[in-house]
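Every protein chain of the complex appears in place save one, which is left out.
Up next, chain A:
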Amino acid sequence: MTTAQSEHSQIILATDAGGTMTDAFAVSQDGSFSIGKALTNKVNEAISYANGYENAAANWGMSLEELHAKSIANIYTGTLFLNTLLERKGLSVGLITTKGQESMYIHERGHSWLGLEWEEVLHHKLHHHTGGDMFRLRAALVRGVAERVASGGYFMLTEPGQVKAPLNEAETRDAVNALLDEGVAAIAVVLLFSYLNPAHERRVREIAQDVMRERGVTVPVILSSEIAPVMKEVQRMKSVLMEAAGGPIVREMLRKVEQAANERAYRGELATMASYGSIVNIRHPRMYETILSGPTGGLIGAKTIGEILGERNILTADIGGTSFDVGMIQDHHISLRKEPDFAGHRLALQMVALDSIGAGAGSEVRVDPKFKHITLGPESAGSDVGKCLRHPRVTVSDCNVVLGFLDPDNFLGGDVTLDREAAIRAVREDIAEPLGLGVEEAAQGVLEVLNANLNHHLLTMLKARGANPTEWTMFMFGGAGPLHLYGIDVPFQKVYTFPFAAAFSAFGVACAEYAKRFHQGASYIIPPGADRDVKASIAKAMGDAYSALRDQGVRELNSEGQLATKEVLYGASMRYVGVLEVLDVTFTFGAVMTPEDLDRAIAEFEENYAKIYGKGAALPESGFFVNELFVHVVADKPKPRFVRYELADPRPAESARKGERQAYFAGTWQTTQVYDMDGLVAGNVVRGPAIIEHPMTTLVVPPGAEARFDEHRFIEYRAAAG
């Protein structure tokens, strides 16, 4: 579909290849965009890629080659990595680990409840290890080798990373031979404390390469100290196993897609998304970092628009059919999480911090017949919408139809007709009567439960950061974002949604920066009252490490053709000595190089810590501990630009009005104006009660509220003036 007619140039292509459908999104320099869809070809995604863009190009009256010739960036994301592992189709991996830790993959340190809902977590009989199943690990594929590196540890004089037991090379050779005998296609190496001293892991690789040379075979050897050099061995192992099992398969498929694009006149290289919210070249050496990239697009889009609007602190909510994802941008930086859970595994991975809640617009609504509990989701009707279409159980969408918020004749632009009577019947029989409520009251109640859930999660996320909502702006998007926007009752400074809310994630991918992020485990203890010499020594060590990480980032970017480094961010994971959890602080001043820098780093850490936990929680008298350094190296990349329109009269043009209908607000049916979103222009203000329709989304404006289209046609939702 097309949002505006214009001469399309400087196009950015962003693909989201799901397990079923491939969405091909093209955005032009002026911000207009076109979406094409194709069934995902699981054998060769290059085919579905081309089919998708054929559609997208046709929307703009172009050929596939013309579209590619005018494209300046091409970003491809999808669920291939996920599906490869879930379907147990990854490469056969052998694991070499520190002797005595061979059953890590079985016991998973006790994480048998990851991925369960809260009620399931409370029920121990539902706990179950995911273990090595996804990687098809078994005893014969796991070998321990004797070696030990010291942690250093609190209170100690031992140098962190000091070798306590040299690597047993004979055992290592035996291990490699045994794994090759089993026919492994990759070898993963995870040794204790290798993030402090990678020498043993590197030596394992050298020995493996010697053995392979002797045997005339080659399989990749993947080291945890290179892939995820951070503390906590089980999480690190999971990341390395994912890289080893899925990385080569995904990289090969991406190469095919790139070839397909190049053959159709695209002159650049294909990129993909890393879970920390940046794009990377498909030659990126840590492909597992792309495994959870799907939901990151929304946050990147929000960051981009936040920069246009001058908003530093943004909370985002992406509301889709099955879930809503809440994320945040603080001081223009997307908040990251260190150990995300994925398919029952906890990974060592930097990922945008998204809280995903299993309830969305298509969620099933269940009422416990005896105890009258209302439960939303996690099951969803998906494209079956609800009982108003062809789903066997009542859903949130049925409630929206009952209340007049969704037009049964204009769903998906009129492509699908919904049965309002069926929705009313469903809400009455399945929700209202069991609860002893009227139909409208019940439908409104369901939406209130969904909205309340959303509001609590927004507040929880803010509190976890010690943030005050009145200093924050809210962006709501996703296909059902505008529909539920009115439910936000957190006192944000401003609330926005967008005409392209349904395609916001794809838009965000197109906005992504090209960047490399590195986290390196460390062990620097800064004692209380440390003198200048001690600080100088630590600052020098940190400075050297920062320089090395920065150089690696620049080198990787250069090797991937991204020559211009735009920005380098430095930070550290810090804690008070004694505390176990770290706080990631991105320094405002750059890298720590001098004792004065170190003092500034400590001050910034303390300021952030107090903001979240209160000043009473501080313990500077125990000293400070730095356990990770991180560097974020950003290269310049073209991004979509937004047209700035002349502001028109606040009163919408009559042509934008589609008519009126009854909608249920605050306990009464009210006559509600209906507008065509594409007909509203910058400067227009729509006062509630109103409904603004778009083929892909619906914005509900209740009485007392208004929606203002600003100079970029971003929609500010606010209390009605006067």
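A few remarks follow.
We adopt the following convention: a residue touches a chain if its C-beta (ideal position, glycine included) is under 8 Å from a C-beta of that chain, and two chains touch if they have at least 3 such contacts; residues count from 1.
Here is the rule we use: contacts and distances are computed from a predicted model.
From the set "Ferrous iron transport protein B", "Amino acid/amide ABC transporter membrane protein 2, HAAT family", "sn-glycerol-3-phosphate-binding periplasmic protein UgpB" or "Acetone carboxylase, alpha subunit", the protein name that UniProt assigns to the chain left out of the figure is "Acetone carboxylase, alpha subunit". Shown as candidates are A:A199, A:A265, A:L435 or A:V534; the residue that touches the absent chain is A:L435. From the set A:M231, A:L315 or A:A539, the residue in touch with the chain omitted from the display is A:M231, counting the whole complex. Across A:A464, A:A603 or A:A666, the single residue that touches the chain missing here is A:A464. Of A:L309, A:L583 or A:A720, it is A:L583 that touches the chain left out of the display. Considering the full assembly, A:V446 is the residue among A:V396, A:V446 or A:V495 that touches the omitted chain. Interface note: of A:H107, A:R267 or A:H332, the residue touching the hidden chain in the full complex is A:H107. Interface residues of chain A facing the missing partner chain: 99-104, 106-113, 118-119, 121-125, 127-129, 138-140, 144, 146-148, 151-158, 164-169, 192-193, 231-235, 368, 370-374, 435-437, 442, 445-446, 448-449, 452-453, 456-457, 459-460, 463-464, 489, 576-581, 583, 612-614, 616-617, 619, 622.
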